[in-house]
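Each chain you see keeps its place in the complex, though not every chain is here.
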Amino acid sequence: MADITLSKMREHLYSAVVCDALDKLGFKNQSPRVPLRPLTTSGVLVGRCKTTLWAEMTHEDQRPYELELKAVDSCRADDVLIAAAAGSMRSGLWGELLSTAARRSGCVGAVIDGAVRDVVKMTAVGFPVFALGTSPYDSRDRNRVIDIDVPVEIDGVRFSPGDLIIADIDGIVVVPQAIEADAVEAAWEKVHAENTVRDAIAGGMTATDAFKKYGVL
Amino acid sequence: MADITLSKMREHLYSAVVCDALDKLGFKNQSPRVPLRPLTTSGVLVGRCKTTLWAEMTHEDQRPYELELKAVDSCRADDVLIAAAAGSMRSGLWGELLSTAARRSGCVGAVIDGAVRDVVKMTAVGFPVFALGTSPYDSRDRNRVIDIDVPVEIDGVRFSPGDLIIADIDGIVVVPQAIEADAVEAAWEKVHAENTVRDAIAGGMTATDAFKKYGVL
Amino acid sequence: MADITLSKMREHLYSAVVCDALDKLGFKNQSPRVPLRPLTTSGVLVGRCKTTLWAEMTHEDQRPYELELKAVDSCRADDVLIAAAAGSMRSGLWGELLSTAARRSGCVGAVIDGAVRDVVKMTAVGFPVFALGTSPYDSRDRNRVIDIDVPVEIDGVRFSPGDLIIADIDGIVVVPQAIEADAVEAAWEKVHAENTVRDAIAGGMTATDAFKKYGVL
């Protein structure tokens, strides 16, 4: 099953089925329980974690945007920028110009545990951004990146650099690299099993009988 | 007025006007003040309460989905499944397969005081779901139904089996059966009264004068 | 620059760029950090504050709607009705009939720090309403206006009668009258500067270099 590429995942997988696969492998806490909503696109975002760790501040930043720009400029193909900001709504941590620059580096989307701005423009260019909400404030002197490319957490769920991430309207799931192959394969099978159950129910079988027969819901 | 069928209500009534009718009858607490949003459809959902009571759990469920499936399979025409889950966001309590199965039994929608999953697919099939938000997690071993067909509460508002429910983007209203006929009739009249006021204001009357003349806003 | 009319602002400005201009002038707290979402329209709302101050109540109002109707009927061209209600979700403070009446007076939108109702109808007539959420309850005997045309606050941000307000999906910004001319001019310039940076990044410059060169993000 080594041939399930990111492209194939984008076409066939979604957050719920990946959660089910992770459950089966005993990994039951891989999705943050915070409302990170898709603000700019619909559809499934699949990629690999490019992590940034943020702090709040209220004094003058001596080196504004420094690490944030470094993270953006060092993105590689299929990266998803992760902003671990502890849910800060102090300012828009992400916006249009960063989206444009990140995309140029190969970045395919952003997951911001905090606020973003420029929603209209990011929607116009179709850059996928998941966030808690919006703020028109510039992040300068309000929030800053204090570390990049380190393991971070959102709501107690760990996102390590390079981890596979699947995000859609149902939520965000991260797959640790050690179990990625198994998880993707299990998800792939669950997609098939669900189709079988769906057909059975559509064909008149009760939900109770369908679960009894197929063991899947 | 016994001839105001559910079909007619779906065409003419909406949550706000039913609240106004209930106010008039002295029933002032019939709409939960929690953000149960329509996640899959627009429009008004009208039906009768099919209640389920949920609990959180974290150990292995000996009889997974049992009462939940029983509730789904025992729905009747015009039922709206009510999940009283105390706002639990631990998992997706409702999803695509349950929607498909419930609809087959005549169920016309679901109101979930908690999270749901499979929003894209439930939107595709047009099944109305009101919920607090989303979670990609399976409910198995996370949440379970502990009772069905009993009176339940959401945010202190009581939903009894068979009660009339009207839900739309403004909110969710439940009408106790003892006053259903009176409430529906009063709502029907309020719809008419609002049209009169709207025409008066559109015709140039001030809001102050319109309220003075018609006593309605 | 005295020729930047409200019309021109509506065409070219947006909340984020106005925040940046206010930052530059040292006014760093001009946008409430509460999720006042555009519920009925997209686009930018620009106008001048027409303020109302609200209180919760639970007894019978001796003069229902009195000051609320007075505020609506005394709106002038380009007014934006501001409801400072401390985030009350007890009832729908604003709705269709008030929108219709206010618009007749020249009011161009409403910003409600609380709940509203009649979202479908207000969307149909295209009246811009920003609010925390919805409630189907009538405000009568639940919330009332206790003062109009006084300075009010939303989340610690002051809105004085006549202040310029700019609201869109990113958030809401209020510009004190004493610095309005300077703020609008600075915002105007920032719009231009951002275009330059956008072009540079689109043309292949790194984000780091673009910020170094232009000093803007």
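List of remarks:
Chains: A, B and C, in written order; residue numbering restarts at 1 for each.
Here is the rule we use: contacts are C-beta pairs under 8 Å (C-beta built on N, C-alpha and C of every residue); 3 or more make two chains touch, one makes a residue touch a chain.
Because the structure is a prediction, the values reported are computed rather than measured.
Shown chains number 3; the total number of identical copies in the complete complex of this file is 6.
In the analysis below, only the chains that are shown with their structure count from here on.
Under half of the residue numbers at the chain A-chain C interface are used by both copies of the sequence.
In the CA-based superposition of chain A onto chain B, the rotation angle is 120 degrees, rounded to steps of 5. Between the CA-based centres of chain A and chain C the separation comes to 31 Å, rounded to the whole angstrom. Within chain C, contacts with two or more other chains are made by no residue at all. Contact residues of chain A toward chain B in the complex are 14-16, 18-20, 23, 31, 33, 35, 42, 168-173, 194, 197-198, 201-202, 204, 206-208, 210-211, 217.
On the chain B side of its complex with chain A, the touching residues are 64-65, 69-70, 72-73, 89-90, 92, 95-98, 100-102, 104, 117-120, 133-138, 140.
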